[in-house]
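Here the structure comes first, spelled out in structure tokens, and everything after it is commentary.
One chain of protein is taken out of this complex; the other chains stay put.
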Amino acid sequence: MIARLRRTMLFVPGNNPAMVKDAHIYGSDSIIFDLEDSVSPGEKDAARLLVRCSLEALDYGRTERVVRPNALDTPWAVADIQAMVAAGIDVVRLPKTETPGDIRQLEELVAEAERTSGRPAGSVRLMAALESPLAVINAYEIAKASPRMVAIALSAEDYVTCLKTTRSREGVELAEARGRIVIAAKAAGLMAIDTVFSDVADEEGFAREVALVKQMGFDGKSVINPNQIPVVHAAYLPRKEEVLKARRILQAAEEAEARGSGVTSLDGKMIDKPIVERARRVLELAGEA
Amino acid sequence: MEIIKIGMAGTLESCDASVLVEPPGEGAPGLSLEIQCPDRRFAGHVERAVREALAEAGVASARVSVRDRSALDCTIRARVLAACNRASGKATS
Partner (left out) sequence: MMRKNLLRREIPEGMRPFEGAWSRDPGASRKLLSAGRPSKLLGSIEEAIRKSGLESGMTVSFHHHFREGDIVVNLVMEAVARLGLRDLTLASSSLTNVHAPLKDLCARGVIRRIYTSGLRGDLAEAVSRGLMDVPVVIHSHGGRARALLEGSLKPDVAFLGVPSCDRAGNARGWTGKSACGSLGYAMVDARVARSVVLLTDGLEEYPAVPASIGQDLVDWIVPVEAVGDPKRISAGATRMTRDPRELLIARRVVDAMEAAGVIREGFSFQTGSGGSSLAAVRFLRDRMLDLGVRASFALGGITSQTVKMHEEGLVGALFDVQSFDMEAGRSLGVNANHFEVDASFYANPGVRGSAVNLLDAVVLSALEVDTDFNVNVITGSDGVIRGASGGHCDTAAGSALTIVVAPLTRGRTASIVPSVDTIVTPGETVDLVVTDRGTAVNPRRPDLREALVKGGLALVDIEELAALAERITGRPDPVAHTDRIVGIVEYRDGTVIDVIRQIRE
């Protein structure tokens, strides 16, 4: 089974009806309905209701619907999770995840919410946002903390503040965290998602950062403005030669299967399962799934 | 749900609706609605959505004022429910 793409995860302020209703038209792979940092304390209840009613009424097509609830140590977290699970959310992305215990606690809340709302157990997946040095140190344990986990993400703002430094254009202060998160994610079999790029007007800087994190092994990036989406998708678009080769690999694999043969070769090289998987992934990135 | 004070939710931004829910007037029990809609073609829809949300919240007696800015039905439902919660003192925020 192919894991779904998460090249772009678009943050949408949960209390903004205009953005909430149109979030999916820009073609991002996922939408993150935010109930946390973009919603003021006095509006947490209204945002929760708005996202819930929108999820229940609107068709978001094939876009993955993610929610960022308030952190577990706030008075709103439990109500957020209950409401979002009941409304049909696909993934819960927990902010300020520090320890595997946080994920286990989240899992319990989600499982309970699935029960009370009649959703199949395990249908809601989890993501962890890592926002502190301790979180980065615990990245692998956090990633392994639940079979529901699909990705871990870097959230740079708070992380950099904890480091007592500032964000720079070259991002050297994030290099270690990025490296560790990619390693932890891949070791645990999860996706690694990079942090947001706030300067929406700096198209060149954004493109550079996307190229960098893609090369490092990140599967995608959180974005805050729809204009950033095509840039990321273009960066992840395989080159024509890769696509042609991938088609040939899949064709060879299909022919082998039809013959009842377990393995086959192409251009003198053996085609085994990982190679076929990679070829499938290339075609998915090229939009030929 | 009983409405015991003024509760407001939503804004006047495009695609939103500003909803005010307050206790019924003296000697005027039941629901009294005042709805401002920028597009007459949807005035009926907005009123229907407001009434359905009030019924969902179990509010049978209140004064409700809605200033619509071309909100979809689901947004109206959300804003009415939020205003009712706030007007009943149930909101946790």
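Brief remarks follow.
So that you can tell them apart, the chains are marked A and B in the order they are listed, and the count of residues begins at 1 in each.
Operating definition for what follows: a contact is a pair of C-beta atoms (placed from the backbone, for glycine too) under 8 Å apart; a residue touches a chain by one contact, two chains touch by 3 or more.
Everything quoted here is computed from the prediction, not taken from an experiment.
The undisplayed chain touches these shown chains across the complete complex, A, B.
Only one of B:1, B:15 or B:83 touches the chain withheld from this view, namely B:15.
Of the listed positions A:22, A:202 or A:254, the one in contact with the omitted chain in the full complex is A:22.
Summary of contacts with the chain left out: across A:74, A:99, A:225 or A:264, the touching residue is A:225.
Where subunit A meets the missing chain, the touching residues are 21-22, 25-26, 58-59, 225-227, 230. Mapped onto subunit B, contacts with the missing chain fall at residues 14-15, 39-45, 69-73.
One rule holds in what follows: only the chains that are shown with their structure count from here on.
Mean C-alpha positions place subunit A and subunit B at a centre distance of 36 Å.
Put simply, subunit A touches subunit B in their complex at residues 16-18, 21, 41-46, 49-50, 52-54, 56-58, 75-76, 79. Residues of subunit B touching subunit A in their complex: 9-10, 13-16, 71-75, 77-79, 81-82, 85-86, 91-93.
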